[in-house]
Each structure stands twice: as structure tokens, then as C-alpha cells.
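A single protein chain has been removed from this complex, and every other one stays in its place.
Labels run A, B and C following the written order; every chain starts at residue 1.
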Amino acid sequence: MSSTEKPQSQLPTSAIEKHSTKVADGWFEYIVRVHPHHTDYSGAVWHGTYIAWMEEARVESLRSLGIDYADLVALGCELPVVELSLRYHLAVKMGMTVVVRARLADKEGIKLDWDYQIQSLDGTELYVTARVTLVAVDREKGKIMRRLPQAVQDVLSKF
Amino acid sequence: MSSTEKPQSQLPTSAIEKHSTKVADGWFEYIVRVHPHHTDYSGAVWHGTYIAWMEEARVESLRSLGIDYADLVALGCELPVVELSLRYHLAVKMGMTVVVRARLADKEGIKLDWDYQIQSLDGTELYVTARVTLVAVDREKGKIMRRLPQAVQDVLSKF
Amino acid sequence: MSSTEKPQSQLPTSAIEKHSTKVADGWFEYIVRVHPHHTDYSGAVWHGTYIAWMEEARVESLRSLGIDYADLVALGCELPVVELSLRYHLAVKMGMTVVVRARLADKEGIKLDWDYQIQSLDGTELYVTARVTLVAVDREKGKIMRRLPQAVQDVLSKF
Partner (left out) sequence: MSSTEKPQSQLPTSAIEKHSTKVADGWFEYIVRVHPHHTDYSGAVWHGTYIAWMEEARVESLRSLGIDYADLVALGCELPVVELSLRYHLAVKMGMTVVVRARLADKEGIKLDWDYQIQSLDGTELYVTARVTLVAVDREKGKIMRRLPQAVQDVLSKF
């Protein structure tokens, strides 16, 4: 393939950061548009799709703090979900754009609790509220770690 | 829920447009970051995940031209995929950021052919090439339309 | 396409019922094998995948009682999820076969609570426990129904 066919992207490397941002009170906002593959027969978002959006918002929130999840995994630490709960207040329909708000609510040893609110861009509609609990696991041993990796601890202590 | 808990998003409504853009030669670029739910046991993107990314790039490309797919559906016209082919050149790994490039390659009556290139941000790596064929279908009749809706035709004739 | 190329399936129509069954205490069992698309980079099942399995078990459980969910939807009634909670006890790895056990735990007006246990075939390992709450919604009005459709009520009252 010649260089004409495979040109450098015209988008700055930072482009993806543009649709997420930190706001007051520790909330991180991540914007999602509803595409056909997010929906089911009802024309609204399938109830499991939100789990993927929440994961994306969490990973991007950590990245905004300087923690690259792929790097963390490469270093031998995973943050699997051990508990998950969602309340579905209002359906989100195809074509809509919503904000997934994520916030580290609590940190106790190797346990991290995240709160979520999925709402309309203008904040007048609340679609979903959720809570997710993660623990730090040592990939090699397959066991829960005694403490968070130092780099993660340093970053999260700023909260 | 009080207004303090459900504030207006700090992100401008246009934020999601920031990670996609039109470039030369009719290509539209859409940026995606690989999150855990995109991957499989191999640590790379599961081969079916690209279909979702390609749909998102196509829908956003149409939107950049003034065609809102959800509106089109509400007006009774769908654009289902009738043919799909992909070649996987190189694995995309977790944490990577890639550009999904989409271009309307051909238009013949109610048939639209799209070309795709999924590549690295700097354009030096090509991961996937693909082609997707859509046709316009009348939702109510469940039949292929004789011609594209006028609004769609007007927009696409500019290509 | 000739009849040689498109022959009747050798599988009896009832084949899919063979991997699910009713057991004591109202539990319904649904067997799933972990395929690559169910997993993530960790080699285990991605945490959102279970939501799909639980939906399948619930729909098949209703079917075993004589309620075809697609028919119900065609008649204008949906059963969307309004609450969901999961606890992840143990990772399920690629290639494993597990039992998704579902049971209608509670019925109060138009609200149905389902309990779940995802476990190993021999019952010695418990991977996930969950609860899901559904409500009956009138598709046309987009509103919660006053009461369950009579056919659903008749079936569920046998519990």
C-alpha cells in the first residue's frame, strides 16, 4: 500500500480526549452516541450495553488521572469487577447522545467503588444510575493483591 | 434528585464531533480506543468488534453530511447491510487508539458501497480493510426501495 | 439454490430444548459453553457477557412455561429490566461449560424478580449470583401496565 493510500490521520492524537472531561465534585464525563448495535428490538439501548459504556468511562477516567489500564495489565495488575448494580430509570433511544458520569466514590484497601449517572446532555433527564466495585488482582498469582500498586495508590490518594 | 446532583454537562453538545472529521479524497475518520470489552482471550480485538466500529464510523460519516440515521429510520427508511467483507492484516491490542476510515466508494441506485481502512493514528500500520454494501429498505413494506429518499440522494450526489 | 444445497436440518425442532430443563424448587437450568467472543483480554468471561446469558435463560424459562417472549412483544407487551445486580465470585474461563440457573423469586403486580446462580455442571463451584427485576410495559403507550397480560398471569400463578 502506497503512502497516498495510507496517509497520516488528520486528527490530532488528543482527539479522543475531546469527548470526555473532568467536572466538579470528582465526576468524570464521557459522551456516547447511541448507534444501531447498541439497541435491541425495542428501539432503545439493550440493558447490557450500558455495562460497556460504564467500562469505557471508567478506563478513560483513570487515563485522565495518568493510569493507563493496558499498562497496568502489562505490569501484572487487573481490576476486575466483583459487584455491579444498575437501576434503569428511563430508556435511551437510538440516535440520542448521552453523558456517562463516573466517580470514584470510595476506596478501601484494594477495593474501589465507582458511582455512575447516565443522563442527557443538558442534565434534565436521568436514564441510569449504577455502582461498580473493583478489586486489584495479581495476574500471575490469580489472587487479590494485598495493596494497590504504588503508582495507582499515589494517583488515587489525590481524590 | 436535586439540581446539584444532576447538573448540566460541562461538555459542549458538539464534543462528540471532535473525534471524527472529514479528510481528503472523501475519507471520513473516526477514532476509537480499544477497551477491555472489545478484546478476547488473545489480548487483541475480537474479530467481530470491528463490525460495530465500522457501523459507528458510517453513521457518523452520514451525520457529518447532514443525514441523521435515527431520523431516516423514523421516516421509514432503513439501510441494512447486505454484503460485508473484511481482511485482517494485523491485530489491534488493548489500549491502542486507531482510526477507522470510511468512504462512500460507489452508489448505484439504492445500493451504497463503503470502503474501510482501519489504521494507526500515524498511518504507518494498516490493521483491517473492508467493504460494506447497504441497500435502502422501506420499513413498512419490508421491501427494497425503488430509489433513495430525496434528502439522501441530494446529500450523496455531492460526492 | 437447489434442494441438495439447502436440505432440511437433521436436528429435531426440539433440539434446543435439550440443553435446558426445569429442576426442583422452581429453578430452570440453561447450559452455556464459553466461546472466544464471550471472553476478554484476561482469558475469562467479560463481566457484561453474563447479562446476555441471564437474558437467554430467562426467555427460555418463560418459554418452558408456555410464554413465547417474541409473541408477547408482538401482542404489545415488553418486560424490560428495571434493576440488575450481580456478584462475581469466581472467573469463568474460555472453554468451560456452565449452568445458568434462573428462578422467578417474587411477583408483585407487574413486577417480576428473578434470582440467578451461575455454577459449574457438578454444582461444586459458584461463579456468579444475581437478581434481575422486570416490569410489564405497554409498548404502544410506552407506560408501565396496570396488570400483567392475563396469559402471563395464568402461567405465573402456577409457581
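Here is the rule we use: contacts are C-beta pairs under 8 Å (C-beta built on N, C-alpha and C of every residue); 3 or more make two chains touch, one makes a residue touch a chain.
For clarity, every value in this text was computed on a predicted model and none was experimentally measured.
Touched by the hidden chain within the whole complex are the displayed chains A, B, C.
Among B:V23, B:L65, B:L86 or B:L126, only B:L86 touches the chain that is left out of the view. In the full complex, chain B contacts the hidden chain through residues 41-42, 47-48, 51-52, 55, 73, 78, 80-88, 91, 139.
Against the chain not shown here, chain A presents residues 36-37, 39-43, 46, 48, 94. Residues 1, 3, 5-11, 13, 15-16, 18-21, 23-24, 29, 31-37, 51-52, 55-56, 59-60, 68-71, 73, 93-97, 99, 117, 119, 121-124, 126 of chain C touch the missing chain (whole complex, contact as defined above).
In this text, only the chains that are shown with their structure count from here on.
Among the chains present, the centre nearest to the common Cα mean is that of A.
As for how the two copies chain B and chain C face one another, over half of their interface residue numbers coincide.
Centre-to-centre separation between chain A and chain C, using Cα means, comes to 27 Å. Between chain A and chain B the centroid-to-centroid distance comes to 22 Å (mean Cα coordinates, whole Å). Spacing of chain B relative to chain C, judged by their CA centroids, is 31 angstrom. For chain B, the set of residues that touch two or more other chains comprises 36-37, 94.
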